[in-house]
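With one protein chain withheld, the remaining protein chains of the complex are depicted in position.
Note that the chains take the letters A and B in the order they are written out, and that residue 1 is the start of every chain.
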Amino acid sequence: MSSSTPLKIGLLINPIAGMGGRVGLHGTDGEIYKRALQLGAVEESTLRAKSSLALLGDFKDELTFYAVEGKMGGDLLTELNFSYYPVAYQSIDTSKEVKFIKSSAEDTKALATQFLHSDLDLIVFAGGDGTARDIYSVVQSKIPILGIPAGVKMRSGVFGLHPENVAQIIIQMINPANRRSAPAEILDRGPESAPYSASSFFGVALTAYAPDLIQRSKSTHSSTAEIGLAELAETFANQMKSDRLYLLGPGSSTNLIAEALGISAQPSGVNAICNRALIGEDLSESDIFTLLEARQDVQLILGVIGGQGYLLGRGNQQLSGAVIEKIGWERIYVVASSQKLLNLAPVQLYIDFNIDSASGSELETLTPPPTFIQVHTANARSVVCRIVHNVPSPNNGKARSARSEGRNYVAS
Amino acid sequence: MSQVDPQLPTPHPFMANSAPGSYKELLRVAEVKEIEEVFEQIPKDHLFKGEWSVPSALKSEAALYKHLTGMLKKNISAENYISFLGAGCWQHYVPSICDEMVTRTEFATPVWGTPSSDHGRNQVWFEFSSQLGELVDMDFVGLPLYSYGTAAGHALRMASRINGRKKVLIPASLDPERAKVIYNYAGFSELEGHLEIIAVNFDPATGRVDLKDLESKLDNTVSAIYFENPNYLGIFESDAAKICALAHSVGAEAVVGVDPISLGIIAPPPEYGADIVVGTTQPLGVHMNAGGGVGGFIATRDEEKYAREYPTLQVSLTDTLVPGEMAFGLTLFEQSSYGSREHGKDWTGNSVYLWAVANATYMSLMGPEGFKEVGNSIIQRARYAADQIATIKGLKITWRDGFFKEFVVNFDGTRKSVSQINKKLLDKKIFGGKDLSEDFPALGQSALFCVTEVHSVEEIDSLVKALSEVCA
Partner (left out) sequence: MIKSKIRKYHAPVWDEPLVMDLSAPGRRGAFAPELEEKIAKATSEPSALIPASLARKTPPSLPELSEFEVQRHYLHLSQQTLGMMGISLFGTCTMKYNPRINERLVYQPFVAEMHPHQDPETMQGLLEIVYRFDEILRSLSGLDKFVFQAGGGADAAYTMATITRAYHASRGELAQRNEIITTTQAHPCNPATAAAAGFKIITLPLEEDGYPSVEALKAVVSERTAALMVNNPDDIGIYNPHIKEWVKVVREAGGLCFYDHANFNGVMTRIRAADIGFDACMYMLHKTFGGLKGGGGPAVGAFGCNEKLIPFLPGPTVEKNSDGSFYLKKEGANSVGRVREFFGNVPVVIRAYSWTRAMGIDGLRDAANISVLANNYMEKRLLQIPGVTKALPELTQRRLEMTRYSLGELTAETGVNCIDVQNRMTDYGVDAFWLSHEPWFIPEPFTPEAGELWSIEDLDYWIDVLELVCNEARSNPEMVRTAPHNQVVAKQGSINLNEPENWATTYRAYKRKYKK
């Protein structure tokens, strides 16, 4: 397989993206990063980028990479035996230990500016919404951008469903006939410290055209279906059992329960409620374990990352495989707006525990999730969703692969 | 018979592509050799292999006409005989232009369209809601519902969604047809959303809601009081303002059913305190159609509290890209079951939208004077008929005063059943009133007679004459 015009890709890894997830922080900008390191966060984004780019080994001749030396891309390409055109940008700190720097945003924007002059077909980046927004602020819709999901939250419409999907999309784009782009919303949370539910719209970027492999941007408008969800939250709150520990996963759906109790909690974190009171806010993985040690009767309420279909592994990495094992799948209660849920294609939920991370070795011993899970969308209304996950089990990935292989670009 | 290719359809006037050339071209382009190929998704064991008991085709319209009229001519209609039947489906005069409009192919056959492509039909719908709004004095009106009873059922469920209460009071004088619909809509106590229905007695002396009984059943768990004006037994609820005030005193909604053809002379319900108005649309230019002419509506004040609970679709006047131009778009579609499936406000579907064309035409033709005239004509004719019947020995008009177009005739003095009397009236080419004896045993052998503007003095007199003969 060879092509007369190689696909020119600018690669950008935000080495600190996603570090906050497991330690209960929201993103890793500025000061938060320092806390993340103190709390023992690992560099997720490089691991994610690796699991994507490693699948491109057979296509080295068809791909031309542009990157900057060091942690923002060059090191990984070298490690994977890809050659690349170094981008003339030297002010970034490329030392082995990231010392840091004023903010990752400035480095991202500086590199994106260099990419603008490189006549690229595509910018591939590893990061989250913040990284997407920083790149978009420079390239606008001049170059399509494609994200390897590696942040805490990925609500913008430029991310592959999984790192592997990004590789699939790149392979498809090797054929010049398939180098097509589509508009995608860039969403990010609002001003510093504002909760994610106040997330706002920053503009329309271009991304690769691959409707089945790219997650849609997370929609935000309210509707009858969402009113139904709020009523469900109220009913749930009214029927809470005394002395039971309720863990609310992140998100606006689960936060409706806190709201129904009159509790103001950080909606982007894991919160603990017992006897209608907040007993723990914005918990880290180890905080959760501490709470679980002390109690028998536990229920975990999860939302679904709207437009994306993630149940676990996105935006709630503190709810690790080990935490779920401790709680038990049968004690998970899932809530979501039916409007968002039914507009997923296909309507299935993803679990993406990161196998490469520190606790990954334990995952193979975990109980597999059920094949189907009931998602409660309002009082007396539910949708039954297949679970697609990366925990070894007989059904692993069946539905996903069938759908994504069949639905390819239309040959021109 | 000529040779028929079993692979090919037989040419038929309703199917252009049944012509051999067209059919073969479809096969060719679709790359189909054998028609069963296009049914490849259906497993073989799902296919029916037996004999059909469906008759073969009557492709000639002449033959079909003969076949159908052969049966239909056995019918005896309210034009063949004189009919005094009402009870939820009434004989009023249908102006020719109403029939012209509902038989226009443009109105009769389409399904939906866009605000610009089906602008004319959408405008008719807006004019339906607008004119009905004038009659009932409400400024938010939905597109029609299946019937009076379904409109009442939906309205009571709206009221319950508004105030969260689960109990409704309805009059015991309610039409059993409508009551059965309302009970059906109220659900079962084993399930969610059930409304407890409590019937309020009517005063045997007046035929109106018994206010004492109403007060004794009313408390702050009541979601709505439903009553009709005129009620099923023909009587005006002259205490309407008191009933509405009682509803409001406990925070309940006052839901009132009306016959809109009375509203040229009768006060619109909001004037006496109604919150939600429902009613029938059939008297407004639609034939009885053996009950297939019925339709209903819901109207309220233009307040979010009500608007956001409508189960129906509705059109709103709006703008277009051209300054100053008007169009009609859907409003609050998202809350309908089309927009939100099981999360919608109740449910909707195909309704009786074609009848809205007849209704709009009717209201435009009548105008304020026409409605006043027809109301007066009806109330006086009905009164005349009742007064004349009252002179017959053994017959009694149960409530002599305060009725619109229907009144109850009691036959106990004749020692004959309504059923016997109606049989004999039939021999005299008269459809007697609706027999109430089974549904309202307390009223004895009684029938509900309906007299409208279509009944001439001669026809009424012939009824009186016939009644005096059969009751003798």
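Details
Rule of thumb we're sticking to: contacts are C-beta pairs under 8 Å (C-beta built on N, C-alpha and C of every residue); 3 or more make two chains touch, one makes a residue touch a chain.
This is a predicted model, so every value here is computed, not measured.
In the whole complex the chain that is left out makes contact with A, B. Only one residue from A:Asn165, A:Ser181, A:Ser252 or A:Gln266 touches the chain missing from this view: A:Ser181. When the missing chain is restored to the complex, the residue among B:Ile170, B:Met288, B:Val408 or B:Leu443 that touches it is B:Met288. What chain A contributes to its contact with the hidden chain is residues 180-183, 209, 211, 338-339, 342-348, 370-372, 374, 380-386, 398-399, 402-403, 405-407, 410, 412.
Please note the rule applied: only the chains that are shown with their structure count from here on.
We define each chain's centre as the mean of its Cα atoms; on that basis chain A and chain B are separated by 55 Å. Within the complex formed with chain B, the residues of chain A that make contact are 223-225, 227-228, 338-339, 377-381. Within the complex formed with chain A, the chain B residues making contact are 192, 334-335, 339-345.
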